[in-house]
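For reference, the structure discussed in these notes is given below.
Other chains of the complex are left out, but the ones given are in their true place.
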Amino acid sequence: MAKNKRKSIKEAVQLINDGDMITFSGFTIWRRPMAIVYEMVRQRKKNLHLIEVNSGTHGEILIGAGCVKVLETCWIGHELYGKVGANAARKLKSGELIVEDYSHVHMIMRFAAGAMGVPYLPTRASLGTDILNPEYDALGKHGLRDGSNPRIPRRKFEFLTDPFFGEQGDIIHVPAARPNVCIAHVQQVGEEGTVRVYGQRYSDAEAIKAADKVIVVAEEIVPEEVIRQDPTANLIPHYLVDAIVEQPWGAHPTGCFGYYEVDGKFIRDFYSKTKTQEGFDAWAEEWILKVNSFDEYLYKIGFRRLDLLRANSSYKYSTRVKRGA
Amino acid sequence: MRNNHSPAQPGEYKLIELLAVAGAREIQDGEVVFAGTGLPMLAVTLAQKTSAPRASIIYEAGSMDGRPAHLPSSVGDARCEYRASVSSGLLDVFGQLQRGVVDLAFLGGAEIDKYGNVNTTVIGGDYYNPAVRLTGSGGNPDINSLAKRTVFIMVQEKRRFKEQVDYVTSPGWRVKKWPGGEWVTRQEAFGSVFRGGPVAVITSMAVFRFDEETGEMYLDTVHPGVTVEDVKNNVGFDLDVSRCRGETSPPTYHELHLLRNVIDPEGLFLGS
């Protein structure tokens, strides 16, 4: 019934403009839209403002490649496979990257506010921390809270008290996240755009609903009439989705519940290369710029490795890949 | 034949195993525990298999009381939600946390000060141009500030145990009240949502607790083979050692068996 939303990865990335505020599906190193991220680097996107509940390997790639000007998040790293975001740390110190720190609850509430169409939400998380220190307002310090960009709030926080129940202690208002684009990797999408996520849904619903434009990459595009047989299992209605792309393994090296495992070895290798800019550049040359497409990238990784990562159909993760030290 | 529940001897266990066991002993049966990645997972899983079978674990990516068949490598891992009561997302679990459901938080940190303020953001230099930039807060300050008790598990080094941390990522017993920045007690900062705070810091050398009046850290037990003097030499502030109760209880053979053969046979956190 709906108009044809199907796009190639290249076409989908053309929907993203330089300077856009961007967010993503997933959590740290799980279900990140890597196929799109690699193509963003190939298309040399610039001055992006990443706003994420938490970041991870995908953020480190975009930051290392110089696509990112601002990162608003609570965390960046690679979990067990790389303890910090080395590209972000280097570019923060060189002044190329502005990092705005919020806590995890602050960020999820910012996205919930964006998703619900209100300018802020109240919370009581992380009182007494330097996250709330007015001197550590990075966007403010860089003069970006002057109202000229309507997506950047004029303050980092507001402090209030409760007039309803006479409760003591501060309430913090956190401003809505209002990204231009959300790029999501999910397990299944219907032909009209209905989104189904298997396993933990992280902050996907809030990220998608907060954004003005939504690009969904799925392991599989499935018949809309099939995905609608159990609408309670679906996360996002088709009318909120602008573009759909089918890309099996499209979240590699991050993991995808029910489909494949995190490729820890690949991420650990990436992390080790990111300790210098030269190291990252060489990695990006090899894994992004010298390969023309995600299919070519998969070919380079090889069937043997991918098949080891493939999830057991009962457990929903791989029982064959070696994970330990 | 030695009793499975008798204590193992120094040399028969690794430090990380001792930490997991010390962590597990902080958990009361039936509690709702909010745990971070790594050692906290070992501690909570061990407790569920020994003294606290009815404890429930929440992981911040969205799983509630999972019963993993294999140890998760991070909170977003599919293994967390195996046989969980509910698997959903961040808004659900953080909402429950803020609502007051969580009894105990299990967290890590890079630096800590004598009031239990923890830093996982920047070390050295200036906030905007730090010597070391770390991951940022994650859910650490949220979980610590909204649970009824928090246990931190950390590496013990003098440079990590400071008079004052470079950046307060996660709040201890004396904190600054923003936006003004005046020092207040944790109770004053949290007002109506004050539920408690850090109760223990388990490190590679000792277990520390906090004075109820002053909010200052004191030495509770030293790990087998570690002296009080060793600990003092690895703390960057004046440490109260007068209340030291002696040695941290070592793992039992049964606990070591569970950790090595049942909980982390892949050596994900225990190593090979």
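Letters A and B mark the chains as written, and numbering starts fresh at 1 in each.
In the analysis below, a contact is a pair of C-beta atoms (placed from the backbone, for glycine too) under 8 Å apart; a residue touches a chain by one contact, two chains touch by 3 or more.
These numbers come from a predicted model, not from an experiment.
Each kind of chain appears once in the view, while the complete assembly in this file is A x2, B x2.
Please note the rule applied: only the chains that are shown with their structure count from here on.
By the touch rule above, subunit A contacts subunit B in their complex via residues 26-30, 53-54, 73-77, 79-80, 83-85, 88-89, 92-93, 95, 99, 101-106, 108, 112, 123-136, 138, 141, 157, 159, 162, 165, 167-170, 199-206, 255, 257-258, 262, 264, 311, 315-317, 319, 322-325. Residue ranges of subunit B in contact with subunit A, taken from their complex: 37-38, 60-63, 69-70, 73-82, 87-91, 94, 97-98, 121, 127-130, 132-142, 145-146, 167-171, 175-179, 181, 184, 186, 189-194, 266-268, 271-272.
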